[in-house]
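In this view, the complex is presented without one of its protein chains, the others remaining in place.
And then chain A:
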Amino acid sequence: MKKLLPFTLLFLLICHPVLANDISLGEKLILDKKTLVSEINDEPEKYLGKRVRIEGIIIEVCAARGCWVEISSDVPFQKIQVKVVDGEIIFPMEAKGRTAAVEGLVEKLELSHAQSLAYARHKADEQGKEFDPSQVTGPTKIYRIRGLGAVIK
């Protein structure tokens, strides 16, 4: 049994993020000042390319790859998407409903009508919802955060 102890300790060390209450993902958070999601949504161009720290409830997680989350805003019915590089950070499904502090760069996606249709279809597929092409009427701009690091509480 004594021989198994180092392996058991190693396994626990490796599995630490699964077992931990606070889950740290990606880069360490370095910003002290929190930016409100509503401020980014109101004036996204002002924050474009800037590193921001936001906090809110994780209301949706990418079910296929854990490569994005949606964070609720301080203003009712608003949210913002945090997209991460596939594999670099993987948000666990258990994160849904937990509070998160996320840091990342604000970015803009400018999609043509065809790209907007493809994007909407992709999102509908991800969420298991029916795709309604009539909801996409033209080119769209999407502001989101390119996530660099997160702490899920």
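The working rule: a residue touches a chain if its C-beta (ideal position, glycine included) is under 8 Å from a C-beta of that chain, and two chains touch if they have at least 3 such contacts; residues count from 1.
One rule holds for everything that comes next: contacts and distances are computed from a predicted model.
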Can you match the unshown chain of the complex to its UniProt protein name from these: "Fe-S-cluster-containing hydrogenase subunit", "NADH-quinone oxidoreductase subunit J", "Sigma-70 family RNA polymerase sigma factor" or "PepSY-associated TM helix domain-containing protein"? "PepSY-associated TM helix domain-containing protein"
Absent-chain contact - pick from A:I57, A:L105, A:A120 or A:V151: A:I57
Options A:I90, A:L105 or A:A120, residue touching the unrepresented chain: A:I90
What is the set of chain A residues that contact the non-displayed chain in the whole complex? 10, 13-18, 57, 59, 63-65, 72, 76-77, 87, 90, 92-94, 96-99, 125-126, 128
